[in-house]
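Here the complex is missing one protein chain, while the rest keep their positions.
A and B are the chain letters, set down in written order, and residue numbers restart from 1 in every chain.
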Amino acid sequence: MTETNAGSPEPQDTPKRVIGTPAPAETHTLLAKGDDEPAAPAAAADELDEKSAKRAERVVALFFVLTFLASIAFIAAYVYVGRDGGMHGADRTQQANVLLGGAMTLSFMAMGIGVTIWVRRLMTAKQIVQERHGLASPEEDRRIFAEGALEGGADTGLAKRPLLRRTLLLAAAPLGLAPLVLLRDLGPLPEKKLRHTFWRDAVAAAKAQGKPGVRLLVDGSYRPLTISDFDSPGGMITVVPEGIEQTADPLNEVAKAATIVINVPPELFKPLKGRENWHVNGVVAYSKICTHVGCPAALYEQTTHHILCPCHQSTFDATNGAKVIFGPAARALPQLPIAVDAEGYLIATADYDVPVGPSFWERGATQQ
Amino acid sequence: MSTAELPKAVDGPLTFIDDRLGSTTFMKRNLKKVFPDHWSFMLGEIALYSFIILLLTGTFLTLWFKPSMTDVIYHGSYVKLDGVKMSEAYQSTLNITFDVRGGLLMRQIHHWAAILFMAAIMAHMLRVFFTGAYRKPRELNWLIGLGLFTLGLLEGLFGYSLPDDALSGAGLRITAGVIQSIPLVGSYIMFFLFGGEYPGQDIIPRFFTLHILLIPGIILALVTAHMMIMWHQKHTAMPSKDQAETHVVGYPFYPVFMAKTGAYFLFTFGVISLLATFAQINPIWMFGPYDPAAISAGSQPDFYMGFLEGSLRMMPNWETNLWGYTIPWNVLIPALVPLGLVMTGAGLFPFVERWVTGDQRYHHVNDRPRNAPTRTAIGMTGVVFYGVLWLAGGNDIIAYKFDVSLYATTWFFRVAIFAGPILAFIITKRICLGLQRSDAATMAHGYESGTIKMMPNGEFIEVHKEPEEEQKAVILSKEEPKPSLPARDENGIPAPATKGLLGHVRARLNRAWHIDNITVEEGHGHEAEGADRELSKGH
Partner (left out) sequence: MKWFTAWRRRPWAGYAVVLVALATIGVVYAGFSPRTAQATDSSASADDLAHGKQLFNQNCASCHGPNAEGTRDAKGNAIAPSLIGVGAAAVNFQVSTGRMPAMNPGAEMPRKTPVPVFNPDTIQVQYPPNATEEQKKALRQAAVDKNLNDIQAYVESLGNGPSVPSADQVAPANDKVGLGGTLFRTNCAQCHNFAGQGGALTYGKYAPPLLQSTPTQIYEAMITGPEAMPVFNDTTITPEQKRAIIAYIVQTRSEANPGGNGLGRIGPVAEGLAGWLVGIGLLVLAAMWITAKKPKKLKKQHD
């Protein structure tokens, strides 16, 4: 709340001044006079019709009493909803919300209404006029400041001594930049982490044990899925690689490895070139992570074989390598090569051949 | 003048403070500070008071909230989630909801206050824009306001993410995807922000600190600056016969404005608690804990982020791959361009307008929107641009609730984002000019009184009456444009301001700004559009 003319100190010997008397003379006079003085003296207030004022007073008082009662009710409600030691879940929470919230609403609203009626019907102050003043400092002040600034600048000798000036700048630069280094440990470098998923580690571990690939577990129940389990045309389920629950940070792994398996009618399924044995008679697995910005793309329509992402409506064609048919996603959903092992379980035989999820700069030339 | 004696109880402390700070001088100056009355001047107050409510309820919530992504198995009082794995952040939010008395109410008040904070900032900014209240000397406060709006967006996004429910997780996932798309450094920034791979263990504690400390701190500082500048410059006034550029008329701060604004604080708190009592918001217990493989139909951000969601949805799927490096235009353009256009446009507008019109004067009396047709039309262009993006962010809900095909809505918005703003500009300008014409007619022939009179020859006419003083003052508050940039002086030499390419552009824009101006004057029978021929007989 700075006033431009705050620079004039009050004389020490006037401890109290009466409201409405003029301020002592200002050091500069460019400010419009009477700037802070109400043009109309305070005495010229509205006179009230005493009868209606009395009535208004009673109405206001009623609202204030209502606020008082509502606040008491709030406290009572608080005690009441905690009876027999706590809230015990959703039903009591609903009760608490209505009672506490209702009392609170009533108490604020009643007081707001009371004050508004009070202002409008009982306050006697009238509208007053105040001058607006120019906001700019007087020319004189600007000139004195400029002189002072130049004088001070000359006193430092910075203009005259280039070595001083340059080394000062040199000294300041790293001081400003050095703290940025502190942010380095916010996180590790991406390296190649975005390029592969837990499917790679899981497949490698399975192959080390002499198995052809890693089993697909149903997400949520973590049951391994057999091809005969998944025999219904039009079926769809979310799977994760076996062993994902035991990883250090399962959520990080699921965020990349979540996969949908779809049972597409074999007569409609058109495997892409080079992916002829990535499916099992129309049972096909695609990444569940949308290639747009990474939502789980999981709305599978078994009549149209579309996979729709609920966030931004990118649509992919499950019969045709999950290629984009509508929406903002630029790339097809990556496909996971799957097969059946000797016991009939569905297995993944390798990781996705391209990074899953949203695009990033160093993702590589692979358009697919 | 009589000598006034304050009661001892007041006088004692006042004297104590005044002896040390000299504060009574300041209070003397400001005790009767004038505040002009207009309902639209209170929109900003909603934002101010919502912010106070956010600070109070937010502090309450931190007493129980645990910003931790450590896995726990829930066995609390909400039985439907019994035995489900979730983060501590989500669990503590459930505890606030179902075990802390008044916890759900405070959560809901906090969220509704956030919605009203952003809505009120938008409404307030629109009021300031359309009345020209951002003009000299108030450009700085306009910029601070834009800063507050931007910080509000961030603050809202961070707060929305904290409970770690399935919906906020989807929002975070999209945030991560957008950050990852930034050329060259995207994946690095993403790894630094999330402390490694998405979602990691760090993002919620980090957002928590930003949400409760850094950003509210900056908002508080900017709000203070905003209020101090407003106080110092005095509030603008709406045009009326009492107001002028040289003075302001209104009620004194003490006691009237103080009581009014106090009442408004109570109403703001009352309306927010009304919403929190009777309208459920962000039911995180139904969304469930975050799981990167799960998503709900109709996943949406809060309304103020809707325009970014909409621009992501309507964007065609462009992506460039050059020498093995990917530039995902389908994410970059929608994430940066609309926000950049709106914010840069709004930030530069006061300065561009000053440059184009050459108007260097102070303005303390607001414009009526109709009297600045070009500005009003540009404003509506922005509103429609924003509005189309915002609606597009809910296209799935629109498709579902109104039985429209999903792709049809996308195509509609793809067209509307270009056609809508252009139409809005043309229509708004025409409406403004129409209203100006009607003002000119009122000044020339009086207003239609509604009284029908029969003339001696049997003709019926409507009596037109001279407008009241107040109405006249309001109508005549329109400033007639001055030819501020004469193309050539009397000797045919081009004016210096119109020279060069920039000068040329400026001269053209200046002409465009004032084109189609309707002169509104007192008295003269200025014929507006040739209408009212017979009606003018009643004048």
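Heads up, the rule we're going with is that contacts are C-beta pairs under 8 Å (C-beta built on N, C-alpha and C of every residue); 3 or more make two chains touch, one makes a residue touch a chain.
Source: prediction; values computed, not measured.
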item	value
Neighbouring displayed chains - absent chain, whole complex	A, B
Per the touch definition above, residue among B:V34, B:I53, B:M69 or B:L104 touching the missing chain	B:L104
Listed residues B:A133, B:I182, B:I219 or B:I272, member touching the removed chain	B:I272
Among B:I17, B:V185, B:L213 or B:A297, residue touching the chain not depicted	B:A297
Residue of A:G157, A:P188, A:G220 or A:P266 touching the missing chain in the full complex	A:G220
Among A:T156, A:N277 or A:T304, residue touching the chain not depicted	A:T304
Footprint left on chain B by the chain that the document does not show	37-43, 46, 74, 79-84, 97-98, 104, 108, 111-112, 115-116, 119-120, 123, 166-167, 260, 263-264, 267-268, 271-272, 274-283, 286-288, 291, 293-304, 306, 394, 396-397, 399-400, 402-408, 412, 529, 531
Chain A residues touching the omitted chain (full complex)	46-50, 52-53, 56, 90-91, 93-94, 97-98, 101, 112, 116, 119-121, 218-221, 223, 225-226, 228-238, 262-263, 296, 298-304, 306, 308, 310, 315, 326
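Quick note on the criterion: only the chains that are shown with their structure count from here on.
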item	value
Chain centre separation (chain A, chain B; CA means) in Å	18
Residue ranges of chain B touching chain A (in the complex, touch as defined)	1-4, 11, 15, 18-19, 22, 24-26, 28-34, 77-79, 97-102, 104-105, 108, 137, 170, 173-174, 176-178, 180-188, 190-202, 228, 231-234, 242, 245-252, 255-256, 259-260, 262-267, 269-270, 273-274, 276-278, 285, 290-299, 309, 312-319, 321, 323-328, 330-331, 334, 362, 364, 395-396, 406-407, 410
Interface residues, chain A side, partner chain B - complex	1-3, 6, 9-10, 15-21, 23, 32, 36, 38-39, 42, 78, 81-82, 86-90, 93, 96-98, 100-102, 104-105, 108-109, 111-113, 115-116, 118-119, 123, 125, 127-132, 134-135, 183, 186-190, 193-194, 219, 238, 240, 249, 251-252, 254-256, 258, 288-289, 292-296, 298-299, 310-314, 324, 326-331, 357-365, 367
